[in-house]
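To start, the structure itself, in structure tokens.
Shown here: the complex without one of its protein chains, the others still in place.
For subunit A:
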Amino acid sequence: MNGSKLLRVLGALVVLVLLGIGGFIAYAWEREIPAAEPPAVSSIDPELVQRGATLAAVGNCNVCHTKEGGEVFAGGLALPTPFGTIYSTNITPDPETGIGRWSEEAFQRSMRSGVDREGRHLYPAFPFDHFTKVTDEDNRALYAYLMTRKPVKAEAQANDLPFPLNIRLAVAGWKLLFFREGVYQPDTAQSDEWNRGHYLADGLGHCGACHTPRNSLGAEKKDQLFAGGEAEGWTAYALNQNSPAPLPWDVDALTHYLANGWEEHHGVARGPMAPVTANMMSVPESDARAIATYVTSVMGEPTPERQARADKVRDQATRHPPGIQVQAAGGQTVPVAATSQDRGALIYAAACSSCHDAGRPVPYGGLPLALSTATYGPTPLNPINVILYGLPAPEGERGPIMPGFAGVLDDAQTADLLAYIRATFSDKPAWDDVQDLVRQVRSGKEHTDLQSLSSGGSAPANPTRRETSW
């Protein structure tokens, strides 16, 4: 190859690269939508606002857009991601610091495409990869609801992201790879109820954001829908055919769990699932049932072996075999069949059995641990969180309470207890490195978000986040 030819090839390459960059920028560029005067509240149809309130509850907008002790929807909550910390923004109608100057068009675009009013790409910590499914009509209701909230002045806190992720253009590259924009397309082979459930679960409900595993760039693995993920120091269990629940979920049980935050034979929603169900309490039960219809269809029918085992577990767990008498304050003396003399067995019999084998109904009594998904899950993270920090009381409401044992159980005792529970109440292999994980959770390396639970009644507008262990 002679010199001039080389130059020509290089030149062509440069042109190609420039064309590529130009093309990318053209692709990535989004126009600014002009600032508008906030619509007069009186001009907004109250029925639309009411519908928007329900949709906002399904979308958990309050959970992410409210910081601890802050005003609802005023933003500022830190969302730690593997790449850095992103802060949620103010979505109250404040004209200066909120979305008061956003036209409905700008709001529609942010939900559909993940772009703000000025045309900047939003980070996928805002789950627009799900919200893109929401219909124009539902976005109109959400907009009406948000625009009639109390305006709060609260400047958004700057994100803490490393270069090049701090350049919003980088998000366009992420979108190119992983984001498929478009409203939900019903599956005509399925029932209306199933479609409604699929629409809500995949769209506003963004169940997959926690329950579907993510790749190294933080995008959900589409071919592993509901295969189990992670959220704020908790395991979000699989909701597909690999669901570790000892009693397979059915539509009735799942509807009850979603609508009330607990279910007689599956226990309570904890950690980041607690606000999801707390919000669901203000949603018509028909929507919870639709979601349950869709999610159980992803789980599929249990195999005959699984069903047979489930029947046996349920039968055993709800009977009370005679055994040694456990003393407990308050004379809640219950029989327990503790024959083993190992340390974990003794701790269980003395510290846990008085509530978990007492036969008092869930949610106020403890679930027999043979029925708890926590006992069968792929990691011991959730039971560690519960054992150390308990289940704090919800604010201003009735709810289940379990005292935390962080002050008395040391790491080795906690690990022995978990090993006993796993071996006795589940048919799964032992967990690895339990003691190490206990230590990490305790040291705060695994950040645990302790959220209050609700067992019934009206949903709090903003389920409180508690830092005190019970």
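Heads up, the rule we're going with is that a contact is a pair of C-beta atoms (placed from the backbone, for glycine too) under 8 Å apart; a residue touches a chain by one contact, two chains touch by 3 or more; residues count from 1.
Rule of thumb we're sticking to: contacts and distances are computed from a predicted model.
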**Request:** For the chain that's not shown, choose its UniProt protein name out of "2-oxoglutarate ferredoxin oxidoreductase subunit beta", "(2Fe-2S)-binding protein", "Ring hydroxylating alpha subunit (Catalytic domain)" or "Polar amino acid transport system permease protein".
**Result:** "(2Fe-2S)-binding protein"
**Fill in**
Only one of A:L122, A:L165, A:C355 or A:A423 touches the unshown chain, namely A:C355
**Prompt:** Which listed residue (A:A156, A:A170, A:A310 or A:I401) would be found touching the missing chain in the intact complex?
**Reply:** A:I401
**Prompt:** Touching the left-out chain: which of A:V49, A:L77 or A:I347?
**Reply:** A:I347
**Message:** Across the whole complex, list the residues on subunit A that are touched by the chain not included here.
**Reply:** 326-332, 346-347, 349-351, 354-355, 390, 392-393, 401-403, 405-409, 413, 466-468, 470
